[in-house]
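Missing here: one protein chain of the complex. Every other protein chain is in place.
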Amino acid sequence: MKFPFLKEAITSLTKKPSTELYPLVKKEAPEGYRGRIKFHADKCINCGMCIRVCAPDAITRTIEKTEEGDKITFQFYLGQCTFCQMCADFCAKKAIELTKDYSMVGTDEEDFMVRGTFIKKLPPKPPVPPAGAAPAAAKAPAAAPAATEKPAEKAEDKKEEK
Amino acid sequence: MFKKLIEKGIEKSPWLLHINTGSCNGCDIELVSVITPRYDAERMGFKLAGTPRHADIVVVSGPITSQSKERLVRTLAQVPDPKVVVSIGSCPRSCNVFHGSYSVEGPLDRYCDVDVSIAGCPPKPEAIIDGLAKAVEILKTKRRGK
C-alpha cells in the first residue's frame, strides 16, 4: 500500500500555513488589472465609439437639451460589463480608465452604475448671407448651362475617336 | 440565551450550495479556488454542501438558460429557511453578452429575490470572500427577524 505525500503532510504540521489572511490584510491587484471603470467626463467629446464597440451593450447615453447646449450623461452598468477594456482602447481622448479596484459587491442596482455628465456646447452657427446675393445668383445659372455644354462636346469627341 | 447561541452558530458556520445554470465555468473555477489552501474560506466556516437541503447560502452563476430554468426553480424551493441567494459574476445580473438570445431566459431577478451580487467577469476570489461575508450578515438579520 502506498501512502502518497506522507512525509510532506507530517512536516507541514511544523511549518507556517500558506494562507493569505484576506479580510484582515488587504491585497493589491497586479499591474494592468481590469477592475472598476472610471469615467473622466471632462475629457469626453461624445463621439460614441465606446457604445459601438461594447460587446454586451453596457454603455448607454442620454441627452437632455438645456439652454447652454446638450447635457450628455454616459452610464456604465457594471452588472453587464465584461471588463474587456475595448471601450478604453478605442476612446480617442482616453476618457475611460479601468482601475485596480476589484471588490464590487452590492445589494441593488444602484451600486453598480458609474455615471458621468458633461455639457457639450455646439459651435456657433455660420452667419446668414446678405440680400446682395441675387445678381450673383442670376449669373450662376447662366454660367452653369455653358459649363454643361462643354463637357458634352468633349464626350462626343471622345466617342468618335474610339 | 438559547437564541443567542443559535445566532452565533449561524454567523460562524454557513454552508454553501453552488448551482451552475449554464455559465462558461469561469466564475465556478474562481469559487472553487476559494476553498483551496491559498484563500482558505474554511477558517470562516464555509463548506460546500452536497445537497440543497443542507445549505444556507445559495450561490448561482450563469445566465438562466431555458433548459436549466425549471431545475433551478425546483432546487431553490428545496433549500430550508433562512436562506440567502448570492449571484456571482455579471451573468445572473443581466445576462452579460448573452442577452436577447433565443435560449437565455433572463436575469435571476425574475425567479427569486437576489440578496447580494458580486460583479466581475469573473470576480477575484477576494471579492467573492467579501460578498460571502456580506451574505452572512444578511443571514443573521433574517434569522433575527423571524
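Going by the order they are written in, the chains are A and B; count residues from 1 in each one.
The rule is short, and it goes like this: contacts are C-beta pairs under 8 Å (C-beta built on N, C-alpha and C of every residue); 3 or more make two chains touch, one makes a residue touch a chain.
Rule of thumb we're sticking to: contacts and distances are computed from a predicted model.
Of the names listed as "Cation:proton antiporter", "Ion-translocating oxidoreductase complex subunit B", "Hydrogenase" or "Sugar ABC transporter permease", the one that matches the UniProt record for the absent chain is "Hydrogenase".
Subunit A meets the missing chain through residues 1, 3-6, 9-10, 12-13, 15, 17-19, 21. Even with one chain removed from view, subunit B keeps its contact list with that chain: residues 5-10, 12-14, 37, 40, 42-43, 45, 48-51, 53-54, 56, 78, 80-82, 143.
Here, only the chains that are shown with their structure count from here on.
By the touch rule above, subunit A contacts subunit B in their complex via residues 17-20, 22-23, 27, 29, 55-57, 77-83, 102-107, 112. Interface of subunit B with subunit A (complex): residues 37-40, 43, 90, 93-97, 99, 115-121, 123-124, 126-127, 129-131, 133-134, 138.
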